[in-house]
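One protein chain is absent from this view; the other protein chains keep their places.
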Amino acid sequence: MNTFGRLFRVSIFGESHGKGVGILLDGVPAGLPLLPEDFQADLARRKSGAKGTTPRREDDIALIKSSVFNDKTTGAPLLILFENKNQDSSAYDLIKDKPRPGHADFTALQKFGGFNDYRGGGHFSGRITLGLVAAGVVAKKLLGTVRIIATILEAGGNEWIAENVERAVAEGDSIGAILECRATGLPVGLGEPFFDAVESLLSHIIFAIPGIRGIEFGAGFASARMKGSACNDPILDANGTTATNHAGGINGGITNGNELYFRVAAKPTSSISKEQTTINLQTGEQTSLVVKGRHDACFALRLPVVIEAATAIVLADLMLLEQNLSRVVR
Amino acid sequence: MNTFGRLFRVSIFGESHGKGVGILLDGVPAGLPLLPEDFQADLARRKSGAKGTTPRREDDIALIKSSVFNDKTTGAPLLILFENKNQDSSAYDLIKDKPRPGHADFTALQKFGGFNDYRGGGHFSGRITLGLVAAGVVAKKLLGTVRIIATILEAGGNEWIAENVERAVAEGDSIGAILECRATGLPVGLGEPFFDAVESLLSHIIFAIPGIRGIEFGAGFASARMKGSACNDPILDANGTTATNHAGGINGGITNGNELYFRVAAKPTSSISKEQTTINLQTGEQTSLVVKGRHDACFALRLPVVIEAATAIVLADLMLLEQNLSRVVR
Amino acid sequence: MNTFGRLFRVSIFGESHGKGVGILLDGVPAGLPLLPEDFQADLARRKSGAKGTTPRREDDIALIKSSVFNDKTTGAPLLILFENKNQDSSAYDLIKDKPRPGHADFTALQKFGGFNDYRGGGHFSGRITLGLVAAGVVAKKLLGTVRIIATILEAGGNEWIAENVERAVAEGDSIGAILECRATGLPVGLGEPFFDAVESLLSHIIFAIPGIRGIEFGAGFASARMKGSACNDPILDANGTTATNHAGGINGGITNGNELYFRVAAKPTSSISKEQTTINLQTGEQTSLVVKGRHDACFALRLPVVIEAATAIVLADLMLLEQNLSRVVR
Partner (left out) sequence: MNTFGRLFRVSIFGESHGKGVGILLDGVPAGLPLLPEDFQADLARRKSGAKGTTPRREDDIALIKSSVFNDKTTGAPLLILFENKNQDSSAYDLIKDKPRPGHADFTALQKFGGFNDYRGGGHFSGRITLGLVAAGVVAKKLLGTVRIIATILEAGGNEWIAENVERAVAEGDSIGAILECRATGLPVGLGEPFFDAVESLLSHIIFAIPGIRGIEFGAGFASARMKGSACNDPILDANGTTATNHAGGINGGITNGNELYFRVAAKPTSSISKEQTTINLQTGEQTSLVVKGRHDACFALRLPVVIEAATAIVLADLMLLEQNLSRVVR
């Protein structure tokens, strides 16, 4: 299903080397000021060109195709389209028969009977996160004073990120990273019991981002090695302020008013120019592959704004749900 | 939303100390043999009584209330109810005003305006996973030769699990655990692009289980510290068999035919008999709390069958989706 | 899909001659007073025993299995179960091989490969509307001063309803009816553009009721024979009060503050004791059938409370959606 969310609903579409990518947003309240330039700052953060990201220059202009009238949202579904330009598909003819290790090439081919658009990963490309970033811009506007900030904690195994990237580029290799996202200013009560726990919704959308391999909330995996007496966060006041925050701001799947935070593991970019072993699907024989084309040595460098967007989408949806006057009969 | 799934849909209900808990299943194919005793083995695995689990004796008899006729499913919605017995609510009057650290007491109270059933955690109790286990029994029947096995890798920080549990019981404290789940026999092609990636769906349901704090697929967080040349799994043959399996059997959110595996972090049980700091909501003053009642020193001991059930629910849904003849026009 | 609704969600289950029927409600606000006796008045209106309805005595006691604590809803999913008693299945062995004309016997058998519970229509029985009536009781409580009243306009072709029913009983035949439902006190603005128009949602749930064959809103089919100048309702004041109400209180799929009304056509009961032609599925030969067992000569006599319930379910869901503070940014 290409759709996510309950009141604030995002539907994604597009391919890396097709006509474009984008997002259709349903449930955006009416009267929200929205201009094309509102997207620029976050799109720039996601943009390629930095050391360790691909040289492909993406214009990434958000074309608002519906729902905005007199510079404000109308309450109708909002389509944001990014046209593809500057793509070079020549390097991809190769891939058709030689699935890249670590990529969706093989699984997409099998699942869609060979009809998938394999160029640049097609619908499985990281480029599709452009729509997510655009949705995040709208979502952030709905979040008022809530602040969401994602950062890279480490890349290539430690915090010397720039050096590690440079070395990977030089080697024709790639590196992964661990990121952290923190949200402050949240009310108590976001999230639904059981299936729509905050962690369930956040992990659902975060794992939709290509290349994510793990997520942990609060103390995460470390909490599995703590005793309850150390892990439980003492409650200090009637607002629910806690002395520690091993819970990452969530109890029972519901925000407790403390800072929400989680960490995410991004694997190294799968496309590398080092020689790899794969199969030639035409011949059925093993073969070696050197991926050409333009690729990030560390795609995680682009991820902070994507993770913020994903987080904002979930929190905006939950805030809309919670602002419902009839949650509790009074 | 109390519902999860697309074709195989599970809707959960119930409270720890109310009339019962259970699950309503929609989309179960007709003609599936199903008897009350089919649930016994998995319910027994989840049962309390083991060292480190609560002494509350739960009968846990699955009452099939609809859809089974002549010992086979009819294709109509299937209700499975577990009646609550033997519960002792006396210890919970305390909690009403003194939210337990690490629990949903405070957030549930705030979210539902004080109307939540606070006894034993109410709808937030781990007892609600009974319904999930029952759904898992049905889901496993749909999975044919697929095998799903979850195990505890470590509890209390290492593999000396029994000792760690005993020590925690003696100290009135609790410990967490790390679990692993492996599924073999999966076809290539389960999972949907982007929002319904296999990892998205699995993490969504896994984080619905009370007390889960982290999840990682394949090499997980470790992959963030690998180079692409090491992390990518070389493809060996036209079936997609890979030399290594750092991807955990998933590429681009879609199963690749290799073993699917992931690890999960469970925090230590929040209810401990050691003295803790919390707030008295009546007075607004800090106070100390000693949680009485019957609790697991390591609730994770019950989790393997719950995690298997959650996994089976997701995989059954995806297999039903994939068995759709019209996925590809031929 | 056995579920309907977006914020106020109803999931139905059960069979006529199985263990029971019922409904699972999600999204019920916390703090709503709810007692088993609250269901009695509406259940009594639906009950059999009246002239023209079956002599089967149904106890129809609403068993609240979850979510009510201290006589108020908790905000968790609410399960209401009706146990089946007093059913006599002996007459149905016949049906297994001889599908009743006008019934779901043939289609259910084909769809579910012969595994459906055919006794009394199984999951296709009108008895399943018990759950709908129960959900309607809860929904009506959420609607505040909104009043919904459904009445029978005619049965058997005219308003001499009692006489027509008696004659049908005497003849071993059955009659249909036309009903009307009116809702007053609605705010302007319920309903969503396009797919979730008020008429879309109401007709969706109304046609779920077994035996409904048509629905029309406001002037309905008659409006197809009016000129625009006669059909358009002149707007008289800033509240949207109109001089006529051919629109039935709905413009563009959204309530306009005037009375909402629609009419519904119910076919004659399919089960009749007159001889009918059908097929013997064992032999493949045509055969005659006389349906025995207990049946309504005019099941529509029970429908007013069912139609009110269905209407209340839709309106409660839309009111919850509309009470969302963030529909419009202010």
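Chains here go by letter, A, B and C, matching the order in which they are written, and residues are numbered from 1 within each.
As a working rule, a contact is a pair of C-beta atoms (placed from the backbone, for glycine too) under 8 Å apart; a residue touches a chain by one contact, two chains touch by 3 or more.
In this text, all values refer to a predicted model and were calculated from it rather than measured experimentally.
Screening C:103, C:119, C:140 or C:302 against the full complex identifies C:103 as the residue touching the chain left out. Summary of contacts with the chain left out: across C:120, C:136, C:218 or C:293, the touching residue is C:218.
By the touch criterion stated above, the residues of subunit C touching the omitted chain are 1-4, 6, 12, 99-108, 110-113, 115, 121, 123-124, 128, 154, 156-157, 168, 171, 173-178, 188-189, 191-197, 199-201, 203-205, 207-208, 210, 212-221, 223-229, 231-238, 240, 242-243, 246-248, 251-256, 265-272, 274, 276-279, 281, 284, 286, 300, 322, 327-328, 330.
Mapped onto subunit B, contacts with the missing chain fall at residues 6-7, 29-32, 73, 75-76, 142, 193, 319-321, 323-330. Take subunit A: the residues that touch the chain left off the picture are 1-3, 9, 11-15, 18-22, 24, 26-27, 30-31, 64-69, 72-79, 81, 111-113, 115-117, 119, 122-123.
Heads up, the rule we're going with is that only the chains that are shown with their structure count from here on.
Residue numbering at the subunit A/subunit C interface overlaps substantially, since over half of the positions present are found in both copies.
Taking the mean of C-alpha positions as each chain's centre, the chain lying farthest from the centre of subunit B is C. With each centre defined as the average position of its C-alpha atoms, the distance from subunit A to subunit B rounds to 25 Å. Our note on geometry: subunit B versus subunit C, Cα centroid distance of 36 Å, whole angstroms.
Averaging Cα coordinates per chain places subunit A and subunit C 44 Å apart. Counting partner chains per residue, subunit C has residues 30-31, 73, 75-76 touching two or more of them.
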